[in-house]
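A single protein chain has been omitted; all remaining protein chains appear in their positions.
Up next, subunit A:
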Amino acid sequence: MPTSLTINGTAHNIDLPDEVPLLWVLRDEVGLTGTKFGCGVAACGACTVQIDGEAVRSCQVALSDVWGEVTTIEGLGAPEAMAKIQQAWVDHQVAQCGYCQSGQIMQAAALLAENPSPSDAEIDEAMQGNLCRCGTYPRIRAAIHSAAGKLKEA
């Protein structure tokens, strides 16, 4: 029986076995490839999406266990209408290879929703599960602080 999911505000009926991780539903079934496969064991954060606003590793959530509305990087903002956090990433020229950045941004967006002005220590705490092999961490930190400022102005 197909499983119904709401992804970025759109309802989808997914005809895949229950145990298929949300990551692979998004990428190979729905065609939302912004969410990335990095490790499959929740050790890198590249697959981070939000379920009801909470940042989760989509490689660890089985299709049948998805408990709420899914937001992916594509749902956060599009190139012509970026979310403030995405704009901060562009302003700080954060990405190098960029592969981990969808996950970094989804994690950071969840952090800012919960804590509008995180300290460096709070950023470390929230973001240390997100690996970046290019080493963009200093700019990620700067972009989060800058997005926090912009969100407060709004």
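By our rule, a contact is a pair of C-beta atoms (placed from the backbone, for glycine too) under 8 Å apart; a residue touches a chain by one contact, two chains touch by 3 or more; residues count from 1.
Here is the rule we go by: contacts and distances are computed from a predicted model.
Colleague: Given the options "Glycine betaine/proline transport system permease protein", "GntR family transcriptional regulator", "Histidine--tRNA ligase" or "Molybdopterin-dependent oxidoreductase", which would UniProt use as the protein name of the unshown chain?
Modeller: UniProt lists the chain that is not shown as "Molybdopterin-dependent oxidoreductase".
Colleague: For the full complex, which residue in A:7, A:56 or A:73 touches the chain that was left out?
Modeller: A:73
Colleague: What residues on subunit A make contact with the chain left out of this view?
Modeller: 16-17, 20-21, 23-24, 27-29, 31-41, 43-44, 46, 72-74, 76-79, 82, 86-87, 89-90, 93-102, 105, 123-125, 127-141
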